[in-house]
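To start, the structure under review is shown below, and the notes come after it.
Rather than the whole complex, this shows some of its chains in their spots.
Order of writing sets the chain letters: A and B. Residues in each chain are counted from 1.
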Amino acid sequence: MTVKFGVVGTGAIGREHINRITNSLSGGKIVAVTDVNQDSAKQTVEQYQLDAVVYPNDLALIADENVDVVVVTSWGPAHEATVLAAVEAGKYVFCEKPLATTAEGCLRIVEAEMKQGKKLVQVGFMRRYDSGYVQLKEAIDKGEIGQPLMVRAVHRNPEVGESYVTEMAVVDTLIHEIDALHWLVNDDYKSVQVVFPRKTKYAHDKVQDPQLFTIETNSGIVMNVEVFVNCKYGYDIQCEVIGEDGVVYLPEFPSVVTRKNGKLSSGILQDWKYRFMDAYDVEIQDFIDSVVKKGEPQGPTSWDGYIAAVTADACVKAQKTGEKESISLQEKPAFYSGNAVCETL
Amino acid sequence: MTVKFGVVGTGAIGREHINRITNSLSGGKIVAVTDVNQDSAKQTVEQYQLDAVVYPNDLALIADENVDVVVVTSWGPAHEATVLAAVEAGKYVFCEKPLATTAEGCLRIVEAEMKQGKKLVQVGFMRRYDSGYVQLKEAIDKGEIGQPLMVRAVHRNPEVGESYVTEMAVVDTLIHEIDALHWLVNDDYKSVQVVFPRKTKYAHDKVQDPQLFTIETNSGIVMNVEVFVNCKYGYDIQCEVIGEDGVVYLPEFPSVVTRKNGKLSSGILQDWKYRFMDAYDVEIQDFIDSVVKKGEPQGPTSWDGYIAAVTADACVKAQKTGEKESISLQEKPAFYSGNAVCETL
């Protein structure tokens, strides 16, 4: 069975998923696309030589009986409406973050999905499919480091443009750690506090950079997460979990090692795209395989999207107040019980 | 366009390629299979739910007009005949090593291929598609370490079965270094000498283990290659190129790092399958893409298969004589000029 995708939003990430499904992965096919910029949609069909219908809008695309899965890669504020419509039409959804821009919006999706009686939605948090994070998760779940007590994470970009403002450190950057870290330690967040260190001279006026987030979980795990988006030297993701019996952390991204000019050195990525390229492939292939074989996706759920939204709200509030802000989630429905895992990994 | 594959040989590696083409990669489809063990061929069709014809033998499979590419994953001694027949029928061939068991056999394929007027054959040397080797090649080609002077390579397996005899250290193990190293340094081999260190107590009677090969190239590069197939500790591939201006080597295979019980440690692979899993995927996807877009494969050629055969013969002779044995290649036909590269990498 070939899974037929309709893509809503043919910007950069939308095209990447189209390319991936068309030219790298197995079992999927793009049959429909749409974009608020119709020219973009048409160009995409040409560029990838797709045998796909160009629809005028998301609702028309969703209505196409040929479409099994709606890929939501439009502008963030548009996500909620598209996802809701797709879920109500009983379609599978692969939605890039954010699931919705508000916690309430996420809950509306959660409720719509529960009404359908099965999981339809996967949120595009690809780190859970990264080989390093999968190994971290396995080590923790097997008890290799005992009970986790602390986490230290780092999210550094070489630089960001002028449109990147302080809040985006949460909603665009930290959001990936927000999803990955509670999944890693099987716990929910309780509070967050933000400290702004001295600002780097390389940051634009409207962004505080770097930022340090201290997030506590219900069981008392304390997570220190650094977001530093003008670090100059490269794209660098670090994650270390300190437990009662030991510590485990991500390896460096593999690069050949050179001895030259008095230095032993290896390369650090400059472009974030390469860091999780494999994870994106694994993520979408797993999505296709799960839909085909299990009838539902098994990756990050709508509930994970809701957690991310609530937590991001608290983080943004904490950026403004400088105080410790609480993170309050509704009770998790049994529908979402079980830890989202990737059995095939 | 979907590339249609016929697979000759449905043993372990054959099934892996079938699985890969069917479930992981894009643009290929298995349409025919055969095996000297017809039950194996039939089971394979069932196991992967293929829509494929089971043929009684390779010639029948090759004769199927629906077959674009013949994948040769049968027993080594059978390769030559299948490849020759496929080439003469104008089909593309993806042949696992060896291309043929003799240098003469390889030359017969070379000639047959040249008669067809275009490259049809790719030999399954997957290391050229491994991210680490690709980075090594780029560093060398860009002149980052200057002129290469020495290479140090290590090929270690945790253990081998009783059927593994001394000669297999060349034809099954070293063969991958034989292909990769001349490609890395753009040079041809001139001679080889073998030294047998003290034998490990873990080696069976019929295998000398470890073995040290010293291979010289026409330009004077000296390569020390260790083959140690009962090293116990894991599967470990190392490759270091020492140049006039610096040294470059492969990174460790990435693994999370642990601090526990007084040790800072990371895992070493136990099973060779995982080491080059990505490389196999990239290799076959590149083969499909090249056939579709360029009309010919761009990976290791028949000529590379010939180089491997001549070099392996000299290495086996050197195992027996203990002397420095020369490696004499015929002049390279213009047909194979240019360095096989992977432009898409």
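Rule of thumb we're sticking to: a contact is a pair of C-beta atoms (placed from the backbone, for glycine too) under 8 Å apart; a residue touches a chain by one contact, two chains touch by 3 or more.
Owing to the predicted nature of the structure, the values given are computational and were not obtained by experimental measurement.
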Given 2 visible subunits, total identical subunits the whole complex contains:
4
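Basically, only the chains that are shown with their structure count from here on.
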Would you mind reporting the rotation angle for the C-alpha fit of chain A onto chain B, rounded to the nearest 5 degrees?
180
Chain centre separation in whole Å, for chain B relative to chain A (CA means)
37
What residues of chain B sit close enough to touch chain A in their complex?
22-27, 131-132, 135-136, 139, 144-145, 245-261, 266, 278, 285, 289
